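The complex is shown incomplete by one protein chain, all other protein chains being positioned as in the whole.
As written, the chains take the letters A and B, and residue 1 is the first residue of each chain.
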Amino acid sequence: MKKLSTFVNNANISRFRFYIQLLSFIVLIYGGYAYISIGQNLPTFACPYNHATAGNCFLISLQHQLHNSWQNLLGFRGIALLSAIISFLLFFILLNKAWCGYICPLGTIQDWLTSLRKRLGIRFARYEESTFRKLKKVKYVVLVWLIVAPLFIANSVFGLPRLSHDFFPPFCTICPARPVLPLFTGDTSQYFIDFSSPITLTMTALGLVIVALFLVGSFVKKRFFCLFCPMSALHYLFSRLAILRLTKEGEKCTKCGNCFRVCDVNIVEIADDVTHRNIVQDDCMMCFKCVEACPEDGCLKVSVLGLPIFVSSEEGFFHRYGPLENKEIKDA
Amino acid sequence: MPDKPMVNDRYQRMQRTASIHLKMEAKNTLQKIVEEFPNNPAQMDHFYRKARIFTGEEKFSARGRHVVATMCIHVPIELILAAGAIPYRICSGAYATDQIGAEFLPAKSCPLVKATLGTIFLHLYQYDIVPDLIVNPTTCDQKKKLAELSGELTESPFYTLEVPPTRDSEDARIYWQRVVKRFARRLENLTGTKITRRKLKGAIRQVYRAQVQYRRFFNLRKGLPVIWGKDAILVTNTYFYSDIEEWTNALEKLNGELEQRIANTDRVVSPRAPRILLTGSPSIFPNMKVPILVEQLGGIVVAEEFCSSSRLLYDTVAVDEWFLYDMLPAVADRYLKPCTCPNFTPNTDRLRKLLDHVREFTIDGVIYQAFAGCQLYEMESRLIGNALEKNGIPMLYVETDYSPDDLGQISTRIEAFIESLKTRKKKKD
Partner (left out) sequence: MKPKIEIGTILTLAIFLIIPSVKATELIWLSNMPPKAVKKEIRFYGMHRLPALRGKDHRIHIIQWIRSGRSPEFSEYVQRTNTGHPELFVFSPSEEPIHAQLLHTKLGYLLSFPDGEEGFYNAYLVEKFVHRDTLTVLVAKAERLSHSCRNGHKGVLKKVPPKIHPQVVPLEIVRKRLPGENFHTIITAGDRVTFQILLHGVPLSGASVRLCTQKGWSKQLTTSQNGEATFQLIQDYLSRWQDVKRRVFYHFLVTVDYLKPEEGTYQGKPYHTVRYLGTYSDIYRPSQLMYSSYVWGLFVILSVILIASLAIYLYRKRSKIEFREIAFDEKA
């Protein structure tokens, strides 16, 4: 048992993550060809605009469920909405935000762009902390938009005129996954600008601008889009219910900042917060690179139902970061 | 020896006498360390030999490489190694040079600063080599002024490494990263060697190797007392001026021996001996007054929270992308973020670290060493003392300096402290 845990703690989780990401990318993007259907309410960007998708993103079903009159929502549609949320939660609590770090195909694409940039030797961008704090709020704004807009499309609120149906689905029209993911099954049909009304014109153009920014942004900035992702915001609301957890024992932390340095999403708290045990922040994607980079035994811990499965350790750190008998030392 | 403004008869006389005093001092301390204690590990011989550098019995050659002298623990060694230079730390613990430095500094100055100034003035470096660059981080006020004063006294160029006064803020980090990058440029200019990806990565890994052994050594001391604290302090002291590879290999051998000792339960002292944590102003060879006293009087130093030991080597560099754009800031961060030097404010992390050490090393009592004139440690002692008291850990505050005059006085106090710890321990059992 001890041998096994040492083996896991010394393992290169990033490499493991790469393969898991690749696998889930293939399953989610091409699974439809093999008649795989995982569910309608997946807590990740499995985009149904991709015809071979193996499941549906919860956000699109949420938008559809909310696109209902008040009386419907209070009636049986409300029950359907509730059951959709419950099914989302059942999926979510298994993996917590690791859905982002390990499963999300859009996140995987961003990671691939990052390794492409690395290969080219172009340095990454980092936000200043104040900019970061401002930008990270955007995802909540998007979340509110995607919840409120369908209601406003289907209902007249306070006697205001209803929102045009051309906005629907309010998030998918601006989501980069809609044009990007179908590309992998050779479908370029989402790259159009719809001139049929000023709203569709604006929304489709905005959608394409966002795709372009997504491509450029995630090339220079690690996990660029995740900062704005409403799914991430939604995850965070329920993060405490999940069985997979990332905890930190503050007493053991020397604040060396290794975890912050390797963090793809700029979370300062992972290094500086020594009081809270549950260290998962709203931007966290649970890639566990921080656990890899932590040289303190048992300071950062990944656990399932309180059972530690991957724990930071000194031995593991040096295993991953410093191959000890290294030729390069002699070369240098 | 190059020309100097003050090379005259008086200077040469001073240099001669101070050199003799330093050798005697080093010899005496070493004798105490080696001969007055039983059961020293055989592998300690390497480190004893290294300490003989002060007695002139051990020589060193730079083999044509540039030599960069550093002070404090804020100077990124990795960069110096990557630039192909030899780093060595010149913070001094010698009473002989302390007296020389006292000539130039106010009476109530810190002996470490005085001794270091004396070293610089008289060129009594560990090796007989005049550094090509002296890197002076702006840590405490006295160290800050040291560079200005020594500028008059030596021809070695000084480089001021601007350490920010705080380390938690983003601004401080960015500022410090910039300082470190500028420093890297300066080193490149000095040695004429470019700091490349491969070289810096190699240097980082070279330090990793040392850290692996140091951390192993550090963790070994959490259990059975198999090595005296005075030896442990000497081990980290020799890191100041040793070749890093050589030091690492020697420590690896020592660790092997200590592990063997643990397996054989070959203790250096009875388990009843109170386990002491030393903290505060650093004990640097040959100033080993307090640790030697503690261990002669029946205690055992199992951990030190000094800038000459755990703070020096414990924390690691982590790099996400092995390119200069990430490695340089990563190296910079490692010297800023986890550093518990009291020149930073706030410095609550030092307290957290001490409490962690108390738990991890099953500490019975803490001895807080503050050099007379070392304001920062003197001031922090209050906060630390209160917090330790709250946690039920007795602390002895010892104000001392490099002179042997107060030996009697502090030995009485330490003796009383250790006795009280022994009684406490008995009661607990």
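Assume a contact is a pair of C-beta atoms (placed from the backbone, for glycine too) under 8 Å apart; a residue touches a chain by one contact, two chains touch by 3 or more.
In this text, all values refer to a predicted model and were calculated from it rather than measured experimentally.
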*Taking the entire complex into account, which one of A:Ala46, A:Ile85, A:Val211 or A:Leu234 touches the absent chain?*
A:Val211
*Of A:Leu90, A:Val144, A:Ile193 or A:Leu237, which one is in contact with the hidden chain?*
A:Ile193
_Touching residue (missing chain; options B:Lys32, B:Arg49, B:Lys144 or B:Arg197)_ = B:Arg197
*Write down which of B:Gln177, B:Asn249 or B:Gln296 is the residue touching the left-out chain.*
B:Gln177
*Could you list which residues of chain B touch the chain missing from the display?*
174, 177-178, 181-182, 184-185, 194-197, 323-325, 328-329
*Can you list where chain A touches the absent chain?*
40, 51, 61, 64-65, 68, 77, 80, 121, 123, 125-126, 128, 165-166, 188, 191-198, 200, 204-205, 208-209, 211-213, 215-217, 220
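Basically, only the chains that are shown with their structure count from here on.
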*If you average the CA atoms of chain A and of chain B, how many Å lie between those two points?*
45
*Over in the complex, which chain B residues touch chain A? Could you list them?*
82, 168, 170, 174, 198-199, 201-206, 208-209, 211-212, 215, 219, 314-321, 323, 325-326, 329-330, 333-334, 337-338, 349, 352-353, 355-356, 359
_Touching residues on chain A, where the partner in the complex is chain B_ = 118, 121, 123-124, 128-130, 250-259, 261-262, 268, 271-272, 274, 289, 293, 295, 314, 317-318, 321-324, 326, 328-329, 331-332
